[in-house]
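This report refers to the structure that appears directly beneath it.
With one protein chain removed, the remaining protein chains of the complex are shown where they sit.
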Amino acid sequence: MSILEGLRFYAGETAVHRLDPRVKFLLSVLMLVIVVMYTEVWVLMALMSVQAAMAYAAKVLGRWLKTMKGSLPLAALVFLLNAAFFLSTGAYGSVQEMLYHSAALAYRLVLFLSSFSIFFLTTTPEEIGLTLTSWRVPYTYTFAFISAIRFTPIIAQELKDIMDAQRSRGVELDRGGPIERARRLVPILVPLLANALRRAYELAEAMEVKCFGATKRRTSLRELRMGPKDYATLLVSLALFFLAVYCRVFLL
Amino acid sequence: MEIVRVEGLTFAYSGSEAPALRGINLVVEEGEFVLLLGPSGCGKSTLLRCLNGLIPHFYAGRMEGRVVVAGMEVSKTPTYVLSQHVGMVFQNPENQLFSLTVENDVAFALENLGMPREEIKRRVDFALRAVGIEGLRRRSPFELSGGQQQKVAIASVLALMPKLMLFDEPTSSLDPLSAKSVIDTISRIRKEFGTSIVVAEHRVELLADKVDRVVVMHDGRVIRDGRPREVFVQEEMKPYGIPVPKVVSMAKGVNKSLMVFNEVPLSPEEFERGIRGFLLDKVR
Partner (left out) sequence: MIKFDSVTYVYPTGVRALSGISVEIGKGELVALMGENGAGKTTFIKHLNGLLKPTSGRVYVDGKDTRSLSVAQLSRKVGIVFQNAEDMFFLPTVEEEVAFSLRNLGFDEGTVRRRVDWALRFMELEAYRNRSPFLLSGGEKKRLALAIILAWNPQVVAMDEPTVGQDSVQKEKLKEMVRQMVLQGRTVIISTHDVEFVAELRPRVILMSKGRIVADGRAEDILTDAGLLEGCSLLMPQVAATMSRLRDLGFDAKVISVEDAVKSIVERLRAVEHTRGS
């Protein structure tokens, strides 16, 4: 679960938080591309230090490290698979070289997740919604996205309550074989579905009286606007990115 | 000026034989504060939904009679137009908040109507201040108590600046202190802005001394309609399952032995005044 922990938003007021979400998103994508381009461990290290510095500036270093920690088992798996693959095909001359490459691949995977972790840790779902709107995604989709985030924890709590209620009348969820267990899901899923339907009805009513869909030209209280800092960040990131591309193509 | 006129309203939800409302007649004057009482299933919620157009636009069914609200024929006016004159706050606060911050929820209806940003800002500020939750502006509904959530729901309706506000058991899931705070907020809105209010509630203790009028429903009909003092003194309320404030029962009990109260009290304050007045008279 700790991977997901790193993808959850925490409110903050740092410069990184205030950066335009579109710039932050682009930054994550650029870092991702660099990770794909380079296998050299020192480049990846440098990139990671940049990320760490950003996470530190945004005061989410601890949670960012958690994401990294969460991705370790996956990275270990990648490492082992690679090692096994190289060993079986004999693609590398020395064991050292093989280990180095497997480690680099595993490392890349960790970076892959960590670069997006910073984006998700410092961007509110609301801002993600605004980003979608500014890219002309129809509001119904944005609304669906926001609602999913709004109601997931509530439904998770409901699931817990239902399990408690059923266990209190003698339903033993963790006994018996797989078929037996699957059958025991019925007393959990039916109330959950019934609750969801009722909730959907109430939400629809409330949306109706809140004039949902009244006009095609929906306005919004807040709007994304790029400031000088956003443009500066954008420029610097792009410059660094092209430098990285140039180095890959012509120098290394 | 009247804000609500209901004439011979009968309604049965589609798929159900028995009508939920049977021949309702009701007039609400502008600025009036009306308490709608009655046991669950008596038709209170259905009546409220007839006033803001959810019936017949959202719920289908067999409808007879006429409902005119703020000068508009409800059956002929789309809900998004009606909603700008008639606001509705529902029972469960959780299911009327859609956003991840309080201010976005208060802005929600205004955004849906495509209002200019400056106007939205102005109204959001106004609504948050009116309900007294400016401090919660950037908070997420998860972090709020039930009472705070219900206040956000009230602000989100108030931002539409309706002439009439409807409340469908707004405190039924709240603890007593939050319930009191929500009822006080409603009462303040009505005082400050002269908004007409119809509230369906079971908590008579909190409302008896604040409302102008009590309408009692039973089995789809209006069975009592009058000032709270007139309605609550009537003996025959109990069998209909209508709660009576404890101070009313106390005063009636006392009056059986000693004629202390000329007028039935609706709050502990009024009760106290009655007793002290009685003692003063004796001293004189």
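The first chain written gets the first letter, and so on, giving A and B; residue counts start at 1 in each chain.
By definition in this document, contacts are C-beta pairs under 8 Å (C-beta built on N, C-alpha and C of every residue); 3 or more make two chains touch, one makes a residue touch a chain.
Predicted, not measured: the structure shown is a model, and the values here were computed from it.
Chemist: Among B:G8, B:P116, B:G241 or B:G277, which one touches the chain that has been omitted from the display?
Modeler: B:G241
Chemist: I'm checking contacts with the chain that's been left out. Which of A:V36, A:V95, A:V190 or A:A204 qualifies?
Modeler: Checking the options A:V36, A:V95, A:V190 or A:A204, the one contacting the hidden chain is A:V190.
Chemist: Could you list which residues of subunit B touch the chain missing from the display?
Modeler: Considering the whole complex, subunit B reaches the absent chain at 39-41, 91, 145-146, 169, 172-173, 175-177, 180, 202, 205, 241-243, 245-247, 249-250, 253-254, 257-258, 260, 268-269, 271-272, 275-276, 278-279, 282-283.
Chemist: Provide the residue numbers of subunit A that touch the chain removed from this figure.
Modeler: Residues in contact with the chain left out: 158, 161-162, 164-172, 186-187, 189-191, 194-195.
Here is the rule we go by: only the chains that are shown with their structure count from here on.
Chemist: Residue numbers of subunit A touching subunit B in their complex, please.
Modeler: Residues 11, 124-126, 143, 146-147, 149-150, 153-154, 199, 202-215, 217-223 of subunit A touch subunit B in their complex.
Chemist: Would you pull the subunit B residues touching subunit A in the complex into a rising list?
Modeler: 52, 54, 57-58, 79-80, 83-84, 87-88, 90, 92, 94-101, 103-104, 107-117, 120-121, 124, 138, 140-142, 156-157, 160
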